[in-house]
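Written out below as structure tokens is the structure these notes cover.
Note that one protein chain is taken out, while the other chains of the complex remain in position.
And then chain A:
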Amino acid sequence: MPGNQPEQKPERPLENKPTVKPAASQPPTKPAVKPSDVIVNEKVEVVQKEEKPVADKISIGELHLSGCTGCLVTLADNYEGLFKLLDDYADLVYALTLVDVRHVPAMDVCLVEGSCCLDDKLSVEELKEARAKSKVLVAYGACAAYGNITRFCRGGQWNQPGQEAFVPISEVVDVDLYLPSCPPCPQAVRNVAVMAYLLLRGNDEQKNLATAYLTPLMQLAQRGDTACGCDLMYDVINQGLCMGCGTCAGTCPVRAVTMEYGRPNVNRDLCIKCGACYAQCPRSWFNFDVMNNYEGIMDAIKGAMQ
């Protein structure tokens, strides 16, 4: 890689890969990745009272910061899949409108929607609290991961004209996993939920599978907190890696990417900085250990949802 990378992109040490610690290599009591600088705040898990308690479910919550609620709706867009998730795999312990819990509880997986408004003290506090109380903190959706449309905020908007500083959540807390796109896909959050369950509750084989599956999404969280269609130029084409499959153009939620003579062409004025194109590109990452087993994985997820 040429030495002069764009300024805003943190140097990614290539020899020294971001150490994504697979859960399997951690003590069984604390299986998920937890950055070392986080205050360990282990709480006895509150077993939710419900008709059909399934003891070994994991707990998932959604912290809503400066997002449009599209990410939360995406979770619900799994329709009966959401019920299946909640019946068998996860308790939803915290979420705007869906769960009547006012205060950030302890949870296994916290999905954070929206960027963090630095001018809103409560947002900063709740984000830190969520970090401290969750085992896996996910930047759920493009605003949390990359800022997305909130990157364009310059203040003065109705009805909080004084709020203008919005940052991706990783500028305030350590983030374990990224799930980009605006909105994210229902199937993507479903897969991550199932994999998180396998990671935290599965047998060794399932833990290994879940670790392998989640690793690139964890590496994405280490890669940086800026995204743009330009990433296709910088990190794919300029790197001599593009082969013209068209995935990026097919992925972009705002149709900012077209294919011109076998290469993506990004209309930068349309790009909302969601990071979907790069994450979906088979040349951003392609992990053969997982992908060669695509049939088994898809069957397993399908089976889990039946």
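Note that a contact is a pair of C-beta atoms (placed from the backbone, for glycine too) under 8 Å apart; a residue touches a chain by one contact, two chains touch by 3 or more; residues count from 1.
In this section, contacts and distances are computed from a predicted model.
One chain of this complex is left out of the view, and of "4Fe-4S ferredoxin", "Coenzyme F420 hydrogenase subunit beta", "Electron transfer flavoprotein subunit alpha/FixB family protein" or "Probable branched-chain amino acid transport ATP-binding protein LivG", the protein name its UniProt record gives is "Coenzyme F420 hydrogenase subunit beta". Although one chain is not drawn, the whole complex shows that of A:76, A:270 or A:291 it is A:291 that touches it. Only one residue in the set A:114, A:180 or A:202 touches the chain that does not appear here, and it is A:180.
Against the chain not shown here, chain A presents residues 1, 12, 14-15, 17-18, 179-181, 183-188, 191, 213, 216-217, 219-220, 223, 235, 239-247, 249-253, 259, 261-262, 274, 276-288, 290-292, 294-295, 297-298, 302.
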